[in-house]
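Next up is a structure, given as structure tokens.
Each chain you see keeps its place in the complex, though not every chain is here.
We just call them A and B in the order they show up, numbering each chain from 1.
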Amino acid sequence: MKKLTLSAGEIAEIVGGELHGSPDRIITSVAGVVDATPEQLSFVGQKRYEKQLETTKAKVLLVCRDLMNAPCDERTLIVCDNVDLAFSQILARFAEEPPEWKIGVHPSAVVDPSAKLGEGVSINANAVIEAGAEIGDGTVSGAGCYIGHDVKSGRKCLIYPNVTIMYRCVVGSLVVIHPGVVIGGDGFGFIPSAKGLVKVPQTGIVRIGDDVEIGANTTIDRARFGETLVKSNVKIDDQVMIAHNVEIGESSILVAQCGIAGSARIGRGVVLAAKSGVNGHITLGDGVKVAGTSGVVKSVPAGQIAMGTPAETQREYMSRYMLPSKFEKLSAKVAALTKELEELKAAAGK
Amino acid sequence: MKKLTLSAGEIAEIVGGELHGSPDRIITSVAGVVDATPEQLSFVGQKRYEKQLETTKAKVLLVCRDLMNAPCDERTLIVCDNVDLAFSQILARFAEEPPEWKIGVHPSAVVDPSAKLGEGVSINANAVIEAGAEIGDGTVSGAGCYIGHDVKSGRKCLIYPNVTIMYRCVVGSLVVIHPGVVIGGDGFGFIPSAKGLVKVPQTGIVRIGDDVEIGANTTIDRARFGETLVKSNVKIDDQVMIAHNVEIGESSILVAQCGIAGSARIGRGVVLAAKSGVNGHITLGDGVKVAGTSGVVKSVPAGQIAMGTPAETQREYMSRYMLPSKFEKLSAKVAALTKELEELKAAAGK
């Protein structure tokens, strides 16, 4: 981290927070609440972590509004509406900059003469840019990355090392693509025949909107025809699999190791939690949330939560989840009934 | 897509289909049934999607035999036995060709003098071919790919950019390997000891048959000894994990993100749906189908369907799945019994 000191008062001003306690306490870096030393800014963002306020060694903390009445004699609390955002602001002050990517074409890069390079691009060592590719102004092509024939990328993208973008795919502006990502591998389609499985040609492309982020080793397959479409502001974690002809709406979040089968349509603002899966040819409405590891097999209306495999509504899922305890109660009831019946039979002298 | 016009009559002839409605309607490209415009050929391949025939804007459609009696005044229907195959045939006519891979060795590629290159190979920019490797006639080694020591590849393979094939592994002919695939990483084996976990040497190889396709970022580990074996015509999707000493029979299909643990034996024509897993040291008979996300923990006889985790037969799985509703019915029955018993006791004057 950078060498820097900030007082609690300065921090409150930077983040627009409400100061509870001394403004003079000084911090020299930042840390999580468990590890923080007295010289480190930390945070407690949710009421349910309140206890951590008692045990932390941190002397200056960002806290959520629910914790505004916590004691502030021994430590200074800065109450914020959005603790995450506030902490990120201070973190950014301490963070060392990422490396600078040198502008220009590294002599070891292989750039086809027909490729069009925008202004201020950085084409790094051993990158390969094929014929007809277009790289927008200010875009970085990391070391060893492969930009296929006629690929188009927008402005100010960060294409990290060892990324592969296959022919004709289109990437918007301000897109961040982490190492090992593959865009435009063939969709998976085979038809049984007398000669075994025969490949269905995958003739379409992948189109990525603006301001998208794609995590390490994620794969997005080209369409059978037309486009596999990832709209703007979508955020994709590592090792996510997006099959051919999938469409993903704006600002959706795909967490690590989730997968979406062919031709599924995912709405805006959808969250697919880690390791979840979505069947092909179904639709998830805007704002749908899918719990981690769930397998969604039929379409889900906008705004709903889907849980379990096959995924159900939260109510159905909980009902299924509670079965063992409900079963125990019913068993006890049946045992009681049996006993009563025995007694009744005995009383009837039978 | 290529510029091209086809009449319904011409299409029926190409695919060998039965024309219902005017042969003169003209299409200029192809699309899915939801997105198609009146100038685009589309298709409805299953009876259960019949409703789409009413709402689509397409005027020329390939349909399955079950839909042969659908109205054909406003649109021309071409009835086919295999709609998928027929559509692929027309799609292929409109599809732009993939890029051509230039024959020869790119000057930036690093090819060991002892490597043997077949006729008509295409070794692309920054590819690395190690000592003793053999590349068959007409095979493409994409940019940045790594072909290890003594690796052998057959004829007419497409090894896409940034693929890694480690030493001594063997690849058949007509194999397609998508970007980011790793063949021949070490199998995962460690033995607990006083000094911690100690590596078990992984001394075998991976052998891939003919006409296999391997999706982006899939990994296939080398055997502890002997071979990890993927037989001919197997089709593997993206991000599949095949552990050491696994054997996969001909024409099996491994869908995205599935995984197979060490020494499992998978028969011919098996389908592992997305995200499914197979335990080590078990056998899946020919034609077994494993449902998506299922975890198979014991061997499955030929022809069976395995569902759930731990995977069961379809009947067992459905019985488990229906438990909540069956439980509700039993609860109601117990409540009724309880009431009757109370009445009986009351009547008995107890």
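Keep in mind that, in the parts below, contacts are C-beta pairs under 8 Å (C-beta built on N, C-alpha and C of every residue); 3 or more make two chains touch, one makes a residue touch a chain.
Computed from a predicted structure; not experimentally measured.
A.B. asks: Since every chain is the same sequence and 2 are placed, give me the total copy number for this complex.
C.D. replies: Total copies of the sequence across the whole complex: 3.
Note that only the chains that are shown with their structure count from here on.
A.B. asks: Quick check: in the complex, which residue numbers of chain B touch chain A?
C.D. replies: These residues of chain B touch chain A: 1, 30-32, 35, 82, 84-85, 88, 91-92, 94-96, 98-99, 106, 108, 124-126, 142-144, 160-162, 176, 178-180, 211, 213, 215-217, 232-233, 235, 237-239, 250-251, 253, 255-257, 274-275, 292-293, 321, 323-324, 327, 330-331, 334, 337-338, 341, 344-345, 348, 350.
A.B. asks: Provide the residue numbers of chain A that touch chain B in the complex, in ascending order.
C.D. replies: 108, 110, 126, 128, 130-131, 144, 146, 148-150, 162, 164, 166-168, 180, 182, 185-186, 188, 190-191, 193, 196-201, 203, 217, 219, 221, 224-226, 239, 241, 243, 245, 257, 259, 261, 263, 275, 277, 279, 293, 295, 297, 309-310, 316, 319-320, 323, 326-327, 330, 333-334, 337, 340-341, 344, 347-348
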